[in-house]
Structure formats: C-alpha cells, structure tokens
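Below: the structure, in structure tokens.
Yeah, one chain of the complex is gone here, protein chain that is, but the others are all in their spots.
Entry: chain A
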Amino acid sequence: MLSRVADTIYWLGRYMERTQALLQTLRIQYIASQDEPQYWGWQPLLLAFGDLSEAELARRAPHTPQVLYHLVFDRENGASAYHNIVRGRENARAVQDHITKEVWQSLNDYYHLIRRDEVAHLTLGEDPVSGLDALLQQGVLYVGTVQNTMPRDEGYIYLKLGKFLERALQTLELLRLSQHLFEQPGEVHSPELRYLLFGLLGYELYVKTYQGQLDAGSVLELVLYNPDFPHSLRYSLGQLLRYCERLKDKSRPESFEQLRFLIGKARNTVAYSTLRAQPGVALGPFLSQVKGELLDVSSALSSLYFGG
C-alpha cells in the first residue's frame, strides 16, 4: 500500500474516533450541566478541546450555547467536531479507491449533516441532546458501515490502528480531566464519577460489574484494566497490538519489530501497573508516561510506515 494512502487512512480513523469521543463527552457534560446543581463548569473541556485565550475562555464558559458552538460547529476552531469531520472527509476523498463507496458516502452524509442549519439550530437552541444525538448517530452509522463493508486488508488495519490509538489517548485525556476524583482522601462518591462513566459509555457495565455504590477505586479499575470494556485502556492497547500483529507479513521486518516493541511496551506499562484510588497516588505521572509511550507509537508509524 502507498505510504501516503496508509497515512491518510490512519488519520481518517483518528479523526472519526476523536469526533465520537468529543460529541459523547459534550452530550454527557450538557446533561450534567442541566441536572447537577453543583455542576463543575465547562472550563476543563474548553481547555482540552478548544483553542481559546484565557480571557475568551472565561467569557464564554458560562454560556452553554457558546460553548457548544465553539466545540461543535466553530469553523475557526481547529479542534471542533466540524473541523474533524471536514478533515476526515477530505482524507476519505483522497483515498476513495481504498475505502468502500459506502464508507465514503457515510462520511459525505456526515459532512452534509453537520453543515445543515437545522442541526445547528437544534443543538444550540431547541434541544442540544437531540442535536448531538443526530450527529452521534451518523458517527455510529459510519462505524457500522466500516465494519460491514470494508475488506479486512491493509487499509482496514491502518484504520483500526488510528482508531484505537486515538481511543486510548481520549480515555487518558478524560482520566486526566477527572484526576482529582481519584486522589481525594476517603471514599469518594462524587456525581462526577457517574458522568465520567457515561462519557465513556461504561456506566451500564459498571453497574453490572460492581453492583453497588459508585466508588473511585472501582471506576479507576474499570477504566484502566477491564478487558471487556471497549473504552478501557487495556482493551484499546490490546486491540492496537492485535492489529499490529496483522501487519507482520505486510511490512519490512525491522519496521514491524520496532512498532510491535513500542505497542507492547505501552500495553505492558498498563497491564502490569497496580494503581488504586488513594490520596497521593501517582496517577498523574502514570497517565503522562502512557501518553508519552503512545505518542512514540504514533511517531514510529509515521517514520517507519508513512515515509514521514
């Protein structure tokens, strides 16, 4: 496969996963902002996903529609959902002959959907949850179309590598935003924990697995180590390794060995850690270490496979 094509498909996977993570987080945060008397505010999210100056951030943070506009529809914001979708679609257009027509169409539809005035109107005015749902649904349609129509060839592997690398990075980012919850003394039952789980689509699994009250320790365990939870770090890294293995006969041997080494290293860093929620626990350094290792994987892909 052409290096340029592999690179483009990999980034398509990343953009689309990033879009889903952003929209899902926004949806849950919006609900929290309506339903939670002690809502913690939009500032952390704006910091993580926006590109506003401090003064601008402080000015916009109290106004929900402005926050949603900036993070979803703002064409000037390089990290907005709109921007991600446009880039995802541009990438898809550049590799149209390596993805199926159906995948291209679902991305094209996604692009036309987010440009529609009614969607913006719904999200910013009438009912943000319905607006975000409409977008999320189109994203899920894309995921299903990939699953159902794409041949399991090299392109698919790069798409998946991009997807799971991005997912692991997004999970790390959400954990970082909620870091304070895991470092407080005593049993913590903060409502924020519930919204963290909702944001990662893991609340139902949590309830089934732990069947009791929400506590920070169990939430951390689920998000870091649960092998069946598709948004846990361990799951994402396991998938990353799985797709990497499939590159074996499609790469130069030395490139493959190095990539597998780096992914294996990141996975083992997570798998062989024993983090528990307690005061003074080293969650921050741990998250930074894993993030650093994932970024190494990303640059290895770029230099060894994409001719970067």
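Operating definition for what follows: a residue touches a chain if its C-beta (ideal position, glycine included) is under 8 Å from a C-beta of that chain, and two chains touch if they have at least 3 such contacts; residues count from 1.
Just so we're on the same page, contacts and distances are computed from a predicted model.
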item	value
Omitted chain (choose from "Na(+)/H(+) antiporter subunit D", "Carrier domain-containing protein", "DsbE family thiol:disulfide interchange protein" or "Circularly permuted type 2 ATP-grasp protein") - UniProt protein name	"Circularly permuted type 2 ATP-grasp protein"
Listed residues A:64, A:105 or A:218, member touching the removed chain	A:105
Among A:1, A:48 or A:241, residue touching the chain not depicted	A:1
Candidates A:36, A:51, A:90 or A:296 - the one touching the absent chain	A:90
On chain A, residues whose C-beta touches the chain left out of the figure	1-6, 75, 86, 90, 93-94, 96-97, 101, 104-105, 108-109, 112, 154, 250-252, 305-307
